[in-house]
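Chains shown are a subset, placed as in the full complex.
When the chains are written out, they are named A, B and C in that same order, and each has its own residue count from 1.
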Amino acid sequence: MTVPILQLENLSFSYPDRTNVLKNINLSFSPGRKIAVLGNNGAGKSTLFLHLNGLLRPKNGTVYFKGQPLKYKKKELVQLRKSVGLVFQQADSQIFASTVRDDVAFGPKNLGLAKEEIEQYVDEALRLTEMTNYSRRPPHLLSIGEKKRVAIAGVLAMKPEVIVLDEPTAGLDLYYSDRLLHILSSIHQNGTTIILSTHDVDFAYEWSDEIIIMNNGETLYSGDGHGAFSDEGILSRSHLHKPWILDIVNQFEEIPSHADFPKSRDQLLHWLSQKIGRK
Amino acid sequence: MIIDTIANQQRLSTIHPIEKFIFAIGCLLTTVTLRDVGLSLLIFFIMSMIIIIVMDIHILLYLKLLSLPLLFILTSIISILFTFSLEPYSGEDLIWSGEIGPIFIFILFTNFEVAIELFLISIGSVTCIYFFILSTPVHELLFVLSRLRLPKELIDLISITYRFLFMLMETAIQMYYAQSTRLGHRSFRISLRSFSILIPNLFIQTLKKRTEMQQAIDSRGADELILSFTYEGKVNKKHLFFLFFFFIILFSGKVFFE
Amino acid sequence: MRKSFFWFCSILMLASYFWVNSFSSTHAMHIAEGFLPIKWVIIWWIAFLPFLFIGILQLRKLFRNSPEMKMVLGLSTAFAFVLSALKIPSVTGSSSHPTGLGFGTILFGPMIMSVVGFVVLLFQSLLLAHGGITTLGANAFSMAVLGPFVAYGVYKASKKMNVHHNVSIFLAAALANLATYVATSFQLALAFPDSVNGIIGSFMKFASIFAITQIPLSIVEGLLTVMVLNFLAKY
């Protein structure tokens, strides 16, 4: 078995004033996967993500990075942040420079790379996020969908092995979120592990290899999408809908086999038309 | 900002803010005016008991809070404690002496006394302030200030500032995290540069907020932010009588012991 | 119109930020609650009150003429507070920016700025437990009145002497920072004169022990101020 790139063991966290924000979390993230984290507002998703990047230090428990327990030494943290990129929800508070290009170069510069390498990394990140044509634009004149892409480019330019995105599609219209998903799939094809949080169960069901459901600082579920959304108890405790696809398919007596099970809307419609046609 | 969160959650929220104000400021002024070590210890004890037992604040958290002003207090007390001179000193009140090169260092009994006294009085007064800020959220303080007939402009400014503080703080922290994840604070030099980028960006976000908020004010049928500070509930006269006697006992105790 | 308003706000906010910060996060230098004897508590409050009083009168006039300034000033004050509370590693960020201060002073006068500074100090004692209520008068006098005047004066003087722009910004920021620290040491020395060497001896002691933190701090402050302004100039 491959070593998980990140692993959390009995992780707990609380802010000094509040009760526990994360309670006894055990999770492991394998390389190359697409992982969606679901859960209500305040379930602890963002706090969890801050731990994956060493920005917060757990009160109890351990974060393992490539099998090694993290000790929060400066060097280790640099290594971790180089490998695990974190894209925050608010695009505005993570874009700083006066042009897109300068902003994307912020990370590679801090890595202490040579000038040509910086250029190359930045070009690559801009290309992947389809922002090459915007490189001289001042970020504050971009639309929200473009800003999100700059934020992602800024992290990609450090060539991370894992990219963690906090609600990447929040506030985006269909056009921009489709483009974003397209970008995520090219990033994934490059071999990058993707972890993201979302409120959209239909998207999570379609997109992810693995689903984590959080509620009030605990993990209610971790596993494949089918299992997550078949358990009514977990869904009602975490205030989640069932994906449309599952709800529709469940209306039929004859449930398709795992391999045939529709995952996307198009697949569902296709399955449905066959189903009706056959009858 | 833990203090603010605690103030909004603790158990004394049902006590009228004016009563809390009189109690805290009364004790503080008594401590600072009388400058009596015993009294200061008594106040320290009373306040700590209220904070830990009545307000149910964890003792470790309370100790941590108490340690905040210690840096200043201890540094200042150290400089009061030692006396430097080019000539040796051999008075009766000398406790300790030493020398570094041509300079003689002494601790005199009088200075020792002053330092100890200062430490205890400071700690006593600090607990008064902690009682007040831990038990009284800022909106209650604003109500007290408006009752004290402080100028409206000042109270408005305090109130608006308070509201914006947390918004900006949140943005600032987000920016700091976003920079850190891209290794913007890995060394002192890089960190300094990152801060020089963060500050103007925070400022630009602040300007954006201004536009949004002005629109929101206009849309609610006003062009000026006229705020009101209300508190439901009345001052309990029994409590006031109690406070009155409490302070009389404090003062007479002081006279009695002298 | 929009543009000029933008600059107006910018200048105001920067003014309050740099200026307020000239005293803000030198955390170790806030005189703690109960530290000063009642005599000095009263003296420093009396020394500060005229500035506060005149400042409030000017504020009243400002708000009457342009009500939207209430929010702008509130935002500026909050901005200044936030920066003073940010933990800039190994530095506790504080700076005093003279250009900002200069414009701020020209626009509003130092009096309004002392109200802004007062509010920041109040929140520092209420939310962060830095400083205190009885010592607020003394702290406000050195940090909300003296610091800005020094920054303003140094900047004007170095401009007159044709010093390079960045250098004069640096000097104003750093010296304003130093001035507040010297003032606080002086306030402490007055209250606690040395039994052998008197006020001067006591001042020397306070000044040298706080120099450990305050001198590097003021240098970093100066540098940061220069960098921030250069960034803004590019923007």
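What we mean here is this: contacts are C-beta pairs under 8 Å (C-beta built on N, C-alpha and C of every residue); 3 or more make two chains touch, one makes a residue touch a chain.
Just so we're clear, the structure is a prediction, and the values are computed from it rather than from any experiment.
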Checklist line | Formula for the whole complex, using the labels of the chains displayed | finding: A x2, B x1, C x1
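Please note the rule applied: only the chains that are shown with their structure count from here on.
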Next item on the list: Please indicate which chain is farthest from subunit B, where distance is taken between mean Cα coordinates of the chains.
Entry: A
Checklist line | Contact-richer chain pair (by C-beta pairs counted) among B-C and A-B | finding: B-C
Notebook entry, point to check: Roughly how far is subunit A from subunit C, going centre to centre by Cα mean, in whole Å?
Noted result: 44
Check: What is the distance in Å between the mean C-alpha positions of subunit B and subunit C?
Finding: 19
Check: How many angstrom between the C-alpha centroids of subunit B and subunit A?
Finding: 41
Notebook entry, point to check: What are the residue numbers in subunit A that touch two or more other chains?
Noted result: none
Next item on the list: Return the residues of subunit B touching two or more other chains; collapse runs of consecutive numbers into ranges.
Entry: 197, 204
Notebook entry, point to check: In the complex formed with subunit B, which residues of subunit C make contact?
Noted result: 6, 9-10, 13-14, 17, 27-38, 41, 56, 59-60, 63, 67-68, 70-75, 77-79, 81-83, 85-86, 88-91, 93, 115-116, 119-120, 122-123, 125-130, 132-134, 188, 192, 194-197, 201-202, 204-206, 209-210, 220, 223-224, 227-228, 230-232, 235
Item checked: Touching residues (chain side subunit A, partner subunit B) in the complex -> 16-18, 50, 53, 55, 74, 77-78, 81-82, 85-86, 88, 90, 92-94, 96-97, 106-107, 110-111, 140, 154-155, 158
Check: Quick one: in the complex, what on subunit B touches subunit C?
Finding: 1, 3-4, 25, 28-29, 31-33, 35, 65, 68-69, 71-73, 75-76, 78-80, 82-85, 89, 106, 108, 110-111, 114, 118, 121-126, 128-130, 133, 138, 141, 151, 153-154, 156-165, 167-169, 172, 176, 185, 188, 191-193, 195-197, 199-200, 202-204, 206-207, 209-210, 213-214, 217, 223-225
